[in-house]
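Only one protein chain is missing from this complex, and each of the others stays in its spot.
Per-chain numbering from 1; labels A and B assigned in written order.
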Amino acid sequence: MMNRTLRILGPVSVALVALDLVLGFWVTPPDQNQGDYARFLYIHPALAWVALYVAIGMAALCSVLYLWKRTRSLKYDRLAAAAVEVGVVFIFLTLVTGSIWGHPVWGVWWTWDARLTSTALLGVLFVGYLALRRVPADPEVRAKRCAAAALFAAVDVPICHFSVQWWQTLHQTETVFGPDAIKIHGIMAWTMLLSFIGFSALFAWMVLLRYRIEVNSSTDQDLALEDALAERRAEGVTS
Amino acid sequence: MWRDALLIAGRDLRIEIRTRVGLWQVLPFAFLTLLLFAFALGPKPGLLAQAAPGLFWLAVMLSVVLAAQRSLALEGSQATREAGRLLGLDPAGIFLGKTLALLVEVLILEGGLLLGVVVFFHVQVTDWLVLVPSCLLAAAGLCAASIFYGSLAGDARVRATLLPLLFLPLAAPVLIAGAKAFEASVQTGSGSGARWLGVLAVFALVYLALGVALYGPMEE
Partner (left out) sequence: MAPAISLRSAVALSEGFPVLSGVDLDLEAGQVLVLLGANGAGKTSLLRLLAGLLPLRSGEARVFGCALPDGAAALRRQVGLAGHDPGLYEELNALENLRFALKASRLDPGGAEAALDRVGLAGRLSTTQLVRLSEGQRRRAALAWLVARRPALWLLDEPHAGLDAATRHLVAELCEEAAMGGACVVVSSHEPELVTPMANIVATMGGGAVLRSDPGGRRTSGASDVA
């Protein structure tokens, strides 16, 4: 079933993102203030949404499911790890697209804006998770440690979300879900919605791909275990 | 849980009093960072005074990394840790105990650093009612997070490089809020420090609660 899901989700997500890019870069009108630079609206917020909320939310949820004894299963650990790995990529893309978008608007490639800084911080937290994952340990021990690290990293997400309100910032205030009414309209709004759906689907596809690699790897390890057991028992016969 | 916490804290503090590693290594390191900051920024009293809130908390955080490494090293070899597990101590109690012991050391460290900042960076504190609670709350959050992450990071060889990578990004919000609260409590500061105390309190509670809840499953 996973293979069928991947065969469908892959092309669909790529098509949605492609459509978003076409609409965003060629069809939608330029912004009245930022001109064509505002076309990053159809990439950057969706990437940030996936990185800051979907990836960490999935990692945190899977971590809770792993840590809770009733639902403990290594599949949640693998899903969490896949979400973090792909999440790192999306965070990187968020920062890069944000930097490219911000340069002509703010005049600098980087500013110590609260939301940007929190996003970069979350990226480092994710990298820390991946570094922890590489420490040699039994799979169950590694899974528990990484689950705990993911939950701690999830604490950072509210900071990112509320940083716009807490600190004075150059970053645009929330456009769609803020206290003011929605500021974009028509095809721009629909294209932006499409970007969220497309990039979320792309994230899901990449996570499932990565998860499948982990599953295949663990299957190989199980087979290797049988060989290792046979070899180990043979040691006893020859000793 | 609290009984075990006090037992562990007592053990750690007894070892610290006997070996004085905190006094002779961590505290001097903290002062060294203040000197290095001054060298890096230049002997400009105005600039140093302005930067003092952030530099103070940066020195605290870097010192907490060292102190936490030391605290976790007290658990000893794998054999010692396993012997400890056989005693049946409540893991949450172990976490709280080590956090408590580290907190005592960090509070002393903060006192020393505060004196250093006042003397070296010419800072005048006007609102102790903001500064003292902020030091206490920030220390609680930093100690809880560093002890928990340190136990995640595994044995000493890996922990030496992994703990800073795991802990410092997480502690960054504490750095921001602590610096803002410090700013509000010195003569040149502006704005109310009370809301930053709220931020520090939330973080301390969150990290303590998560540590208590998760330390047990980690040890299993």
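Going forward, contacts are C-beta pairs under 8 Å (C-beta built on N, C-alpha and C of every residue); 3 or more make two chains touch, one makes a residue touch a chain.
All figures in this text were calculated on a predicted structure; none of them were measured in a lab.
Which displayed chains make contact with the chain that has been left out?
Output: missing chain touches A, B.
Just name the one of B:L34, B:L89 or B:V130 that touches the chain not displayed here.
Per the contact definition at the top, the residue touching the missing chain is B:L89.
For the chain that got dropped from the picture, name the residues of subunit B it touches.
Residues touching the hidden chain, for subunit B, are 4, 7, 11, 14-15, 18-19, 74, 76-80, 82-89, 220.
Against the chain that's been left off, what residues of subunit A make contact? List them.
136-140, 221, 224-225, 228-229, 232-237, 239
One rule holds in what follows: only the chains that are shown with their structure count from here on.
Report, in whole Å, the distance between the mean C-alpha point of subunit A and the mean C-alpha point of subunit B.
Chain centroid spacing, subunit A to subunit B, equals 30 Å.
Could you please specify the touching residues of subunit A with respect to subunit B in the complex?
Subunit A residues touching subunit B: 67, 121, 124-125, 127-128, 131-132, 135, 137, 144-145, 148-149, 151-153, 155-156, 159.
So in the complex, which bits of subunit B are touching subunit A?
Counting only subunit B, the residues touching subunit A are 145, 148-149, 152-154, 158, 162, 165-166, 169-170, 172-173, 203, 206-207, 210, 214, 217-218, 220.
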